[in-house]
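Contents: one structure, followed by commentary.
Here the complex is missing one protein chain, while the rest keep their positions.
Letters are used for the chains, namely A and B, taken in the order the chains are written, and counting of residues starts over at 1 for each.
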Amino acid sequence: MTNREIILGRIREALKAPAPHPAFLELGRADLPVGLDARQRVPATAQKWLPPVGQATAEQIDLFRQNAEALKAEFRACANVNEAIQHAKNLAAAGGWKKIGRHRGELTDSVARELGLVEVQTDQGYAVDDLEGCDAGLTECETLVAQTGSVLVSAPGSGGRALSILPPHHVVLARRNQMVPDLSAALQRVQEKFKGKFPSFMSFISGPSRTGDIERILVLGAHGPKKLTILLLP
Amino acid sequence: MNAHAKEFNESARRYTADLHHRDWIQKALSGYYAKRDEFKNRFQSWSGARDLAAETKWEAINHLDRYLDEFVSKLEARGTKVFWAPDAQAARDYIVGVAKQHQVRAVIKSKSMTAEEIHLNDALAQAGFEVAESDLGEYIVQLREEPPYHLVFPAMHLTRQQISDLFHDKLGSEPTNNPEDLTMVARRVMRRKYCKAEMGISGANFAIAETGMISITENEGNARLTTSLPKIHVALVGIEKVLPRLSDLALFLPMLATAGAGQSITCYNTLYGGPRQPGEPDGPEEFHVVLLDNRRTELLADAEQRDALHCIRCGACLNVCPIFKNVGGHSYGTTYQGPIGSVITPHLRGLQDWKHLSQASSLCGACTEACPVKINLHHHLLHNRRNAVRARPALLEKLIQFGFARMMCHPALYQFASRVGRLAQPLQRWLGGTILDPVRAWTKTRSFPPLAKRSFHELWRERKVS
Partner (left out) sequence: MKITLFIPCFVDQFYPQVGMSIVHVLERLGHTVDYPEAQTCCGQPPFNAGFWDEARAVAERQMAIFRDAESVVIASGSCATMVRVFYPELFHQHPREAEARALAAKTFEFSDFLVNRLGVLDVGARFAGRATFHDGCHGLRELGSKKAPRQLLQHVKGLELVEMTEAETCCGFGGTFAVKFPMISTAMGEIKCASIAGTGADYVVSNDSSCLMQIRGVLDRQGKSIKTLHLAEVLAQT
C-alpha cells in the first residue's frame, strides 16, 4: 500500500461515523438567491457578514486609502503619470536611492525611465546579491482591495517573488480600474484572468512588513520592506 | 500520576506564584483584546461569519478524502512533488532525504507548529544541516533553546531586556532596549541566511483544494523570503488544513487575523501553487508538499470531537483562557498549548498520558466563545475526562464517586451524612489546614465556609410545621 492509500484509507474508515451537522447552523439558508452553487454561496454569504464596502469606485478608493494608511502604507491618487513620476523622484531623493529593482511593464517603464537610477530588471532572472543591494523595488500589481487596503501581487505581474519583498521600500503602480471592493472580488478576478493556469505565487500585501514579537510593540520593516508606497493612476 | 502530569503541576505551581509573570501576560494581552474587539465590530455580523466558517470547515473535514485528493492532483499537475506522511518519522525522513539529495548545507525555516510537532529541527540538525528560524519570535526562542511559549506569539513571555541580553550573548550585538534596534539585528542576520540557504521550509495555514495552492499568513515577510530565494521549498502541511475553495479565503483570512492577532488583516497572505513556472523570473526549482497525518485520522474517527480538526490555529482560545494566562505556555509541555492543545493532545499523543490537560480547566467556556470556527472546546474537555475514566478509572476516585452517587440516590443516606457533617463540624476548626483536613487543598489558600446550622431541608420542614 502506498502512503497515499494508507492515509486515504484511514480517512475513509474514520468518516464512516458521521459527525452531526452542527445544531446551530441553519441548513438551506432561505435568504440566499436560488441556484447558487457552493462556489458562489460562500462568498455571497461572506459578503453579508464581512465589513461592508460601497459599490462606487470613488467610495472604494476612499476606503482603500483609509485602510492602507491605517496599515502605515503611503497612498497617493495621481491625476496623471507625471504626478506619479514626480512623487517617485521625491521618494528617491528623500531615500537617497542609487539602485532600484523593477520589472518591465507599461507603468514601471514610464516611471523608471524618468528616475534615471541604476536598475536591476528581474524579468529574465537576476543575481540575488544585486537585488539585495537595491534601495527600492518598483512593481505593478494584479488588484487593489478596498475592504482591507491590500495590494495583490503575482510572480508574472510584479516581477517575481522577491522583488516586492527584498528591497526596503516597495513602490506599487496601479490603475483605477484595478480597484476591487473586497477579497472575494480580488480572488474572483484572478480566477477569471488565469483560468486555472495560475502563477506559482500570488500575495496579498497589507502594509509594510511588521512584527509585534518584542513586547507586543509594533516595529515596521521586520524582514520585508519597511516602507510601502501605492501610487494610483487614472 | 504520570511524569507529564507531575511536570505540569510543578510548572503550574511555579508560574501561578510568579506575580510578575501574571502581570506581564495580562499586559501583553490587553492590547490584543482591544484591537480584536475593534475589528470584530467592523464585521456586519461576527456571529454570522463564525457560523459560515464553522460550516465551511465542517464541509472540508467531513469530506476530507475528496478534498485532499483534489488538492494533491491540482498540485501535482503543475510540478509539485507531494509526499503523504502517515507519521512524524516518515515526514522527517522525507525532508532530510530531500536535503541530502540536493546536497543542501543551510536550511532556512519560517514558522510552523507542525514542524515543532514532529521535531523537524532536531532531525535536520542530527543529519548535519544548519537550520535557522527566520520568524523573529521563533528565532529568539531557538537561541534560548526553549520551545515557543504561545503558538502565535512564541516570545511573548520575554522582556526587551532579556532579548537584548540574549542577542548580546549569542550574536555579539550591542545591548539596547529599543525594540526596533533589536528587530534590525535579527533582520540583518536573516538576510544573509535567506540569500545563502539552499532549502526553505515552511508550514501552511490553509490548503486550497480547488486550485491546488497553500496559503501562508505572516506579518514579517520572512516566510515570503524563505520561499522565494532558496532553490527548494518544502511545505509541511497537516491534512486538516484543507479548505474547499479559493474564495473561502475571503472569509478565513480576515477572521484569522482578527481572532488571532487583533488585526484587520495580516500583512502577507501568500498563495503558492507550484515551483517556478515557465516565464517566472524567480522561485524555487522544486516545490515539495509533505502532507502529515500523525494521528490526525484518529481524532477524525472520533465523530464527537471531530470538529477539533476545524482549528485554524489562530490562538484566540489561548488568549482568553485563564488557565493559559496563569500557568503560561511552557507548562503544557507539548506543542499545542491552551484549550485546543488540551483537547487534541490526548488524541495525538495518548489519552492516559495527557488527560491531565483536560482536567486542568474550570470549564468556563471562554475558549468556545472565542473560537472563530465554533469548536465545542470546553465540552470536549468533558468528553476527554469521560473517555479517560471509561478506559481506566482511578480506583480511589471510582470508590469516592460511587459513594457519592449512592448517597445522592438515597435521601436517607444523604440526610444521615448531613447530620454527621454537623457533628464533625467543630473538628474542622482544629484540623483545618493540617494533613488530616479533607479539604486541605482548599484551606491552604482560602477560607472554607462552615456547614449551616440547619440545612435548607431542615428549614423547609420547620416552616411546614409552623
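As a working rule, a residue touches a chain if its C-beta (ideal position, glycine included) is under 8 Å from a C-beta of that chain, and two chains touch if they have at least 3 such contacts.
Computed from a predicted model, the values in this text were never measured in an experiment.
J.: In the complete complex, the chain left out here touches which of the visible ones?
T.: B
J.: Among B:K27, B:R105 or B:R386, which one touches the chain that has been omitted from the display?
T.: The missing chain is touched by B:R386.
J.: Residue by residue, what part of chain B touches the chain that was omitted?
T.: Here the touching residues of chain B are 9, 12-13, 16-17, 22, 322-323, 326-327, 359-366, 368-369, 382, 385-390, 393, 397-398, 401-402, 404-405, 407-409, 411, 414, 418, 421, 439, 441-442, 444-452, 454-461.
In this section, only the chains that are shown with their structure count from here on.
J.: Just the number, please: Cα centre separation of chain A and chain B in whole Å.
T.: 28
J.: Taking the touch rule as given, give the residues of chain B at its contact with chain A in the complex, in rising order.
T.: 28, 31-32, 42-46, 48-49, 51-52, 54-56, 58-59, 61-65, 68-69, 72, 78, 83-86, 90, 134-137, 140, 153-156, 158-160, 163, 179-180, 182-184, 186-187, 190-191, 195, 210-211, 213, 219-222, 224-225, 227-229, 239, 244-251, 253-254, 261, 264-277, 279-283, 287, 291, 293, 297-298, 300-301, 303-304, 306-307, 374
J.: Per the contact definition, I'd like the list of chain A residues that touch chain B in the complex.
T.: For chain A paired with chain B, touching residues are 2-4, 6-8, 10-15, 17-22, 24-25, 38-39, 42-43, 45-46, 48-52, 67, 70-71, 103, 122-126, 128-129, 132, 148-150, 155-156, 159-163, 165-166, 182-184, 187-188, 191, 196, 198-217, 219, 221-225.
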